[in-house]
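Notes follow once the structure below has been shown.
What you see is part of a larger complex, with each chain still in position.
Note that the chains take the letters A, B and C in the order they are written out, and that residue 1 is the start of every chain.
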Amino acid sequence: MDREDPATRAHILIEALPYIRQYWGQTFIIKYGGNAMVREDLKSQVMQDIALLHYVGIRPVVVHGGGPEISSLMKQLGMEPSFIGGLRVTDAATMEVVEMVLTGKTNKDIVSRLNRQSVRAIGISGKDDNCIQARKLDSPAGDLGFVGEIVQIKADILRLLVREGYIPVVSSVAIGADGESYNVNADHAAGAIAAELNASKLILLTDVEGVYRDFQDKRSLISEMDVTQAAELIEEGQAERGMIPKLEACMQALQGGVGRAHLIDGRLPHALLIEIFTDSGIGTMIRP
Amino acid sequence: MDREDPATRAHILIEALPYIRQYWGQTFIIKYGGNAMVREDLKSQVMQDIALLHYVGIRPVVVHGGGPEISSLMKQLGMEPSFIGGLRVTDAATMEVVEMVLTGKTNKDIVSRLNRQSVRAIGISGKDDNCIQARKLDSPAGDLGFVGEIVQIKADILRLLVREGYIPVVSSVAIGADGESYNVNADHAAGAIAAELNASKLILLTDVEGVYRDFQDKRSLISEMDVTQAAELIEEGQAERGMIPKLEACMQALQGGVGRAHLIDGRLPHALLIEIFTDSGIGTMIRP
Amino acid sequence: MDREDPATRAHILIEALPYIRQYWGQTFIIKYGGNAMVREDLKSQVMQDIALLHYVGIRPVVVHGGGPEISSLMKQLGMEPSFIGGLRVTDAATMEVVEMVLTGKTNKDIVSRLNRQSVRAIGISGKDDNCIQARKLDSPAGDLGFVGEIVQIKADILRLLVREGYIPVVSSVAIGADGESYNVNADHAAGAIAAELNASKLILLTDVEGVYRDFQDKRSLISEMDVTQAAELIEEGQAERGMIPKLEACMQALQGGVGRAHLIDGRLPHALLIEIFTDSGIGTMIRP
């Protein structure tokens, strides 16, 4: 069989039709991060995937955190990272760096890559129209500075952009009650936005295959579970530390009315398309 | 290479993106006829193709004439076909049969096949809202009865249906000034509708590979020409008789502002998709 | 007194004002059939009546079944009618004839007659956008073939057409779950559409004066009753066989929220206008 054969191509397009039909007009929240935000080939494939989603009638909203560029800039500036209980202490100077990188560099890089795919992307941060509102995270381990937890999503601007055919790209910087910036977890931001926008799907691009029943046993990948099982994984300590905010984000989204949450392996080329347009579910899917 | 391989499938979807992008929001008039309207497997593929066009943002309008069912019903009714200069004489009784088959059988068959693809198709004839207006064709060869030529397209109902997301399916029965029915050539109807709707493309599904420079030489297939060359082919008698109304329809459409006209081989599975979504232009494309 | 006298004419127009006022903006479902669909003079008067309704602000929707043309075409085709318990057995070949006549001939004849009155009529069948959905009628008397009972009305296309100022004309052909055609009773179709569109009135044109308390006593005409009384007439076997589906249609409409149902004598010239715009109630009116 020949991939260059037009008939094959036509067949494959037709086999995508049931999926296109099913998702037409729905809003998908895509948490973009990990290797898919680092490797040049993956970046480019994700942008194509999102453009395709847009053109077949899906309404994607992209939410992102930072990549390695934050640490890199901090190092250049001679700033010493400090941690409490494994969490980075974000003092005012660090917050400034975080915000500049996330909103001034990462966000606009995603935006212009999407625009090159002939879609119309608009980048905003949680400070625009006070879109993501947060308060200081009260950590038992100590004062983490400007690390915030989300209090409310004011999604008017997102709804407007989506309705008018734009693709919003949202950086995970939030605004506090007194106008101060907060660094919020991008997974949490994506989950909260998915719930507020009543999205059909929340999809998190990760650097793992999915969720494991036992994270030390790579053969225990869970391909499908429900929200109760996700909660149990966390409670029972079976979830990897990095997986916890992702599972929490999925749970918040699903409890807020989102149809499905997906944790997929962003290291696979076109992971988004494969997940959405074929029967080959990849990664872990969580039902309400 | 494996067609079942999800990665392959994703790649092929992505390779369709530039075409989807290019045609998004445009109106395509599809003249449906020939074998594609007879063979069960082709019928089903055309319906899938049209549904896919709809779901990736193209606005298809289907125009059709009759297939072998008209002759078959006439024979059952013991009606003798009569011809003048190669054209069927359409007396009142014949016209009644033509209209019943086209509008009551063929049209609704297409409509319900499309609806099974989860699109919303509405079948109309040229008599609805006086959509296709015709007068008696003045043939030098003799009185052809209720064979008409198109005088005007009143496309309001088509514009409404397209704007609201329906797929109009139009049978080539026209209305005369005194309320009488006329049988009009479906290629001409498609061309006139394409011009009036300012369509991007007119695509005619035929039972040949395309247009030949010399219709007796199958190696002389023309893959691309302009409207002047099409006119010359007719004038110089190089065009096959059955190809003439098709070429005329393309010329009328192109002169009326349509972007491209295509004569493609409806006997190929998914000919529409291959023409629209791959580089493999099939058949003959005519530029303005 | 002189009908040609302008003053008389003005008086009569003014006397219609209270009715026009009362019905302005309301939807009326008109079941068209019987002699009014056969006699040329009556046909023409009904079309004028419907046009007038439209122009004085009423929104008419026309529903029709077939007239004698179905039997006539079947006879021409040498098809033998067969009956079970008084109901016509509709095999696949018969269904094809029914559909061709209803949708390809009767429907378009009504449409073009209305259009000649300077309104904008659009003819559809129950297969367009799956507008009338049916299943096989489970008859105790035996297998009736493609005789259907209505399962659901999907009235989107009707609402769109009415809102945009068109007059929909609907033939009583329905679509089954597997795409097969069903012949449904046109009175039932009219009643179901009236209920779904939340019409103000359902008006059935019949070939009798109205409903009789005792159908063998022509002096027992009922000019007004309620839905309970209508049900009793059927239960007690007092209703003529032909009247039963009409009474059932009225009951379904009234139970679905329609304001009034009327059974009027379509053999009277301008029966619609007389019923709607004068105090002379004709035929039988049924209240909820």
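Just so it is clear, contacts are C-beta pairs under 8 Å (C-beta built on N, C-alpha and C of every residue); 3 or more make two chains touch, one makes a residue touch a chain.
Here the structure is a predicted model, which is why all the values come from computation and not from measurement.
Visitor: How many copies of this one chain make up the entire complex, given that 3 are placed?
Guide: Taking the 3 displayed chains as part of the assembly, the whole thing totals 6 copies.
We take it that only the chains that are shown with their structure count from here on.
Visitor: Determine the set of chains touching chain A that also touch chain B.
Guide: none
Visitor: Find the geometric centre of each of chain A and chain B from their Cα atoms only, then give the gap between the two centres in Å, rounded to an integer.
Guide: 45
Visitor: Indicate the whole-number Å distance between the mean C-alpha point of chain A and the mean C-alpha point of chain C.
Guide: 57
Visitor: Using mean CA coordinates as chain centres, what's the gap between chain B and chain C in Å?
Guide: Roughly 35 Å separates the two chain centres.
Visitor: What parts of chain A, by residue number, touch at least two of the other chains?
Guide: none
Visitor: State the interface residues of chain C toward chain B in the complex, per the touch definition above.
Guide: 76-77, 96, 99-105, 107-108, 111-113, 115-116, 120-125, 127-130, 156-157, 160, 164, 166, 173, 175, 179, 181
Visitor: Using the touch rule from the top, collect the residues of chain A that touch chain B in their complex.
Guide: Touch list, chain A to chain B: 1-3, 6-17, 20-21, 24, 45, 48-49, 51-52, 55-57, 117-118, 268-270, 273-274, 277-278, 280, 282.
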